[in-house]
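This is the structure I have questions about; it appears just below.
Of the protein chains in this complex, all but one are displayed in their positions.
Moving on to chain A:
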Amino acid sequence: MTDSKYFTTTKKGEIFELKAELNSDKKEKKKEAVKKVIASMTVGKDVSALFPDVVNCMQTDNLELKKLVYLYLMNYAKSQPDMAIMAVNTFVKDCEDPNPLIRALAVRTMGCIRVDKITEYLCEPLRKCLKDEDPYVRKTAAVCVAKLHDINAQLASMLIAESHPNSNLLDLNPQTINKLLTALNECTEWGQIFILDCLANYTPRDDRESQSICERVTPRLSHANSAVVLSAVKVLMKFMEMLPKDLDYYGTLLKKLAPPLVTLLSAEPELQYVALRNINLIVQRRPEILKHEMKVFFVKYNDPIYVKLEKLDIMIRLASQANIAQVLAELKEYATEVDVDFVRKAVRAIGRCAIKVEQSAERCVSTLLDLIQTKVNYVVQEAIVVIKDIFRKYPNKYESVIATLCENLDSLDEPEARAAMIWIVGEYAERIDNADELLESFLEGFHDESTQVQLQLLTAIVKLFLKKPTETQELVQQVLSLATQDSDNPDLRDRGYIYWRLLSTDPVAAKEVVLAEKPLISEETDLIEPTLLEELICHIGTLASVYHKPPSAFVEGSRGVQHKRLPGSAGSGESVESPDTGSAPVASEAPPAVIPSQDLLGDLLNLDLTPTTTTGPPPPSSAMQMGAMDLLGGGLDSLMTAGFGAPPTAGPPSFTAPVSGGLDDLFDLGGGVGMPMGAYVPPKTLWLPAMKAKGLEISGTFGRRAGVVQMEMTLTNKAMSVMTDFAIQFNRNSFGLAPAGPLQVLTPVSPNQSIEAVLPLNTVGPVMKMEPLNNLQVAVKNNIDVFYFSCQYPISMLFVEDGKMERQVFLATWKDIPNENESKFQLNDCHLNADAASSKLQGSNIFTIAKRTVEGQDMLYQSMKLTNGIWVLAELRAQAGNPNYTVSLRCRAPEVSQCVFQSYEAVLKN
């Protein structure tokens, strides 16, 4: 008796029959019936009508039958939530069964039933099973907590908090890393993958830590499971960035990486393909790893075509003077293969070799000529396209081949090849006797050609005319009229007109323009853009590495997707990609016009009452800050040593100064300035009118108190019912503001009651540039609904306490920032003298560094630093008796100037 009969076609009264069988007294018959039900379920038939009958079979001590029933339950409980409740009792009972298999089974199944009502009952048994004596049950229960988190995050975090009070499990610090590394040696291959992937998210503090982690991960490279190997490679590739290149260990590591990567290629084609896609990335980042392993990328005749193409790509990336002869011999073989796509790519590869390795160019060209002799249509066309590129790299070197090319003019039928050929004819018109005839022959079918060919033909004929003006006047007029009068294509028309006017006004100038020397094409084509490559290296072994796209490009509603970056190298710092000077350290994404409500909602549903779990891990934003500091530090260093002869050790001291430096600063000023008055806090404004939020009214403001940014809110309940369960979440914003804790509204807000809430903020949240810069989008949740509003914060609250610059540094930095980054503002109607203004500004962490009086004008030089490390330098001019101040701001990120000025205005006028 076999199970296959269950799949046989069914009769009309099948459900009835099954019902009868399910209610049979005989165990065997019952089991057979449940199997039949499951078989129908698998093929997609609706057997939910049998729900009560199947659930009735649940009370059994036959484990096999029980498993089958549970399988059914998982599938249909969601569509029959009321009925599913019937099963709860059995679940609870099974969770206390003496047999650990049954306990685990019950917990596992309960977690898979995504019905709210069941979830309530789940917690108690789950709590018990987490403390079960049997490890298998405990493990199953632990996974069940994860399931619970998806259904009801609040309940799950309660459970976690019970066993781990006050600890953040997701925090990666050296202690946890150490534990993970120890566990790495003891767990199954699948566990190792999870651990390695987790390690890859950690950023070591320095190169020594990085090296010690690398040393402990390296043994994984010889694991039999290729997923383990690749995850280990990811960790190593990432941490290697931090190792100084002159270190011996660095070289050792490079050597160790090659063999496992090569071994990956002996797997089945599917795995080979995935491995090759990853190797392609690795080779672009660190070609030295595999430079001696060229041979393994030689194509086998029985490789599937997608593997062949990928190997070819890597071969070209690895080609160098040392191995070019070998590569070329291979490519020549490939070019006579059967598969058209592969042959084309091989021919193209020969051209790329010629461009990449100059010494081989001659040999490549002669190989290409051999291939053209075969007269195989697609080979000839492809060869002509690459020969055009070779001409562009080595002009005037291989014209001797032109004659051969011209012989094949007739066989060209692809636009790209035709365009390439026309380009060659135009470029070397003076060397080709019958160039005019050749081009004329193309002109006959001008309107049938593709745009690419038309444009090329136009240019080529103009070139020809400029080189041989006497014989080709007619031809050029013909093509110009074709292009300008008979064509609908604006590109073509415009180009035609430009040539026409050029030729008619000043033929000499035309010659200079059209026949100007062209820039040579670069050696490496189709490399992945460096920042994308860096990100992809961080995603080695994942889907992103197969698609060669960042996860944000293929994950919808990219919740939780962060842009990862490689850590900077310590010591030499040579591989750090320093951001362009002047660009603000904000992510380069376009600011969204509206709040992506779905996104926010997703985040909110994830919202936790424990403060730390929902805020994304800080590395991305802190990495950015590092970048900005680097940039500043670097710039200053070089300036100080170059221009001012100041001792280089002076460095910018404020980077290391403790944040609580308010008092020191005070003394620094010599006490002559007056008492600081504390940061300016603007009055509360209405953020969310009750009309828009079902009765909840929120007004609030931002302030900085004792070095902590706070959001101060008044929540007023203007509805008829009590409001509870408040929670808050921010959208990504320019400075990474995020709640540092949950919203503390402990008591329910009854109708017409107002409550004050103070929310401390930190700046380690995800960063996205907003418009205006200081815009903040907020979502507030209560028991009624989720509400969105946006507000603007005064940027002054982001000025940190250690924002006072050394005079020397200030001077150097001021000069270093280009003039176009300076913004001037007028501040009207300010009736303070310079000293009063200075002390007032000091309260908001805008520090006066020097004061000068020139011709009755007071000049204050001031500096401030934002939480993300951006420095803003200011010059404030005040004339005695004149209420109008002039503020000049210089900053490497000029975007912030407008906001900073608004803060000046706000502080000084209040």
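Methods note: contacts are C-beta pairs under 8 Å (C-beta built on N, C-alpha and C of every residue); 3 or more make two chains touch, one makes a residue touch a chain; residues count from 1.
Here is the rule we use: contacts and distances are computed from a predicted model.
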Among "AP-4 complex subunit mu-1", "Electron transfer flavoprotein-ubiquinone oxidoreductase", "Histidine-containing phosphotransfer protein" or "Enoyl reductase (ER) domain-containing protein", the omitted chain is listed in UniProt as "AP-4 complex subunit mu-1"
Given A:L172, A:L443, A:V546 or A:V758, the one touching the chain that is not displayed: A:V546
Considering the complete complex, identify which of A:K117, A:K295, A:K397 or A:R852 is in touch with the unshown chain. A:K295
Of A:V55, A:L73, A:L159 or A:L230, which sits in contact with the chain we cannot see? A:L230
Full-complex touch with the removed chain, picking from A:K30, A:R108 or A:R348, is A:R108
Touch list for chain A against the chain that is not drawn: 2-4, 6-7, 35, 38-39, 42-44, 63-64, 67-68, 71, 74-75, 78, 101, 108, 111-112, 114, 139-140, 143-144, 146-147, 150, 188-190, 193-194, 197, 222-227, 230-231, 259, 262-263, 266, 268, 270-271, 273-275, 295-296, 298, 300-306, 309, 329, 333, 336, 338-339, 341, 370, 373-376, 539, 541-544, 546-547, 551, 554-556, 561
